[in-house]
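This view holds just a subset of the chains, kept in their places.
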Amino acid sequence: MTILDFDRLERGRRAFAEVMTFPAPRDASPATSSMLDFVYAEVWQRPVLTRRDRRFVTLACVAAADAEVPLRDHVYAALNSGDVSIVEMQETVLHFAVYGGWPKASRFNMVVDEQWERINGERGRPVPPPASLLPLSTPSDPEARLSVGEQSFKDINCLPYAPARDNPYQGAGILNFVFGEMWLRPGLGMRQRRLVTVACVAFQDAPYPILSHVYAALKSRDLSFDEMDELALHFAAYYGWPKAAHLNDVIGSQKRRVLAEWDAEKRADGA
Amino acid sequence: MTILDFDRLERGRRAFAEVMTFPAPRDASPATSSMLDFVYAEVWQRPVLTRRDRRFVTLACVAAADAEVPLRDHVYAALNSGDVSIVEMQETVLHFAVYGGWPKASRFNMVVDEQWERINGERGRPVPPPASLLPLSTPSDPEARLSVGEQSFKDINCLPYAPARDNPYQGAGILNFVFGEMWLRPGLGMRQRRLVTVACVAFQDAPYPILSHVYAALKSRDLSFDEMDELALHFAAYYGWPKAAHLNDVIGSQKRRVLAEWDAEKRADGA
């Protein structure tokens, strides 16, 4: 073993402990060693996205992957480090439920409760009472809610139109709940919702949502071009290269689309 | 090729054409031949679940699998055969969105629109106008909606309690939308919602939802024990044996739980 190789492994262990807030595993399997060396000592240390940013991408990926231990460990690390508040974490679960499916979110929610109790226990304090759900910040009247949903659909997707109401998926689902309520809830910032959403559409792999959400995150300037590139690398580490390769291609095409639109807008302004 | 093999293949082709409403593929690859022989000539022909029942399990599986051609073909076949109405199909998309994730549902919804247009075109008639979304059948007042959601959560899950409201996933998500509105929408029967839900929790693989939804489908008697067993086989064909083996184990344990409860209830009634 050369000094250099040994240093690499130690560097991986230190990086793991810093990100995860607990010591690195001692096993020397190829998967663990490469994880320490590549995922922790390289990917998490990179600039452009902050450690806090990377938490949201990671949480979506581990909740999607149905792997018990990584989910528990990353929920714990995100809360224990102070990078993510409990309110943000719980909103992340709801946001994830919509984009990753309610069954997976159900476990994510349980793990959040358990780890929050564990952290409070470790700090010798009771679990603080949760914030009250009511009153909601969005209108209750169905017609008003649909109007809000249509407007927020346009704003968040950076599109000039909203889908037709008279289709259960679009009306009762997308306009009434997803954009009429869920995206508008306080407690999680738009940038964080973008990070979670892009990770979810990247693992779900349906062809249009990945286009529209990468586009909207760039067009809204909620994520810069460089941040989106970095997100693709972080995602690759947590959800595998095949889906990340597709995300990377989509990012390339949507950057060109956004640049062309900005250019056209600038020329229109100058006219 | 022996006469027997030829007969088997022809039997598979006829079964495919009957289920799918269009001719079987002519390629002779091992995967296609086995699909005709096993999936169409055996699984779809089995008793206990009707062809209509099997449509709902299949639709959930192909929408989950992100495979463009099977999704298109099964949506077409379900509508073209008359086994599933357009209203039921559209409600299936919304139900699937909740249990399988909105991104996959987005494509499912597009495919439904396309195939519905295609079928109407083939029949030389215009696409009928959609039903109006409003008025909704569930209350608009947030407090009333949460109460409805709590009651329907108990009824549908066959449980004596509902989750706490003051958690975004549980309150704003589960009680307010999933059980306060979505499950209660007209247009899709409870039996069909059970078939879609069990298929979704079986591919999503989160450990608790599969237990609770298999339990509730059996306890409510919406699906019989034999029907649930048959569902596991149909699911195996469309989502693979590993996940089906897990579903099958869960079915075994939940049957025992339900039988024990029914037994205790009978003894309590007789006391």
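Chains: A and B, in written order; residue numbering restarts at 1 for each.
We take it that a contact is a pair of C-beta atoms (placed from the backbone, for glycine too) under 8 Å apart; a residue touches a chain by one contact, two chains touch by 3 or more.
Quick caveat, the model's predicted, so the values are computed rather than measured.
Enquirer: With 2 copies placed here, how many are in the full complex?
Expert: In total, this homomeric complex is made of 3 copies.
FYI, only the chains that are shown with their structure count from here on.
Enquirer: Given that chain A is a copy of chain B, what angle of rotation, in degrees and a multiple of 5, matches their CA positions?
Expert: So the copies are related by a turn of 180 degrees.
Enquirer: Suppose each chain is reduced to the average of its Cα coordinates; what separation in Å results between chain A and chain B?
Expert: 28
Enquirer: In their complex, what parts of chain B are in touch with chain A?
Expert: Result: residues 66, 90-91, 93-94, 97-110, 113, 129-136, 140-143, 146, 164-174, 176-178, 181-182, 185, 187, 200-201, 204-210 of chain B touch chain A.
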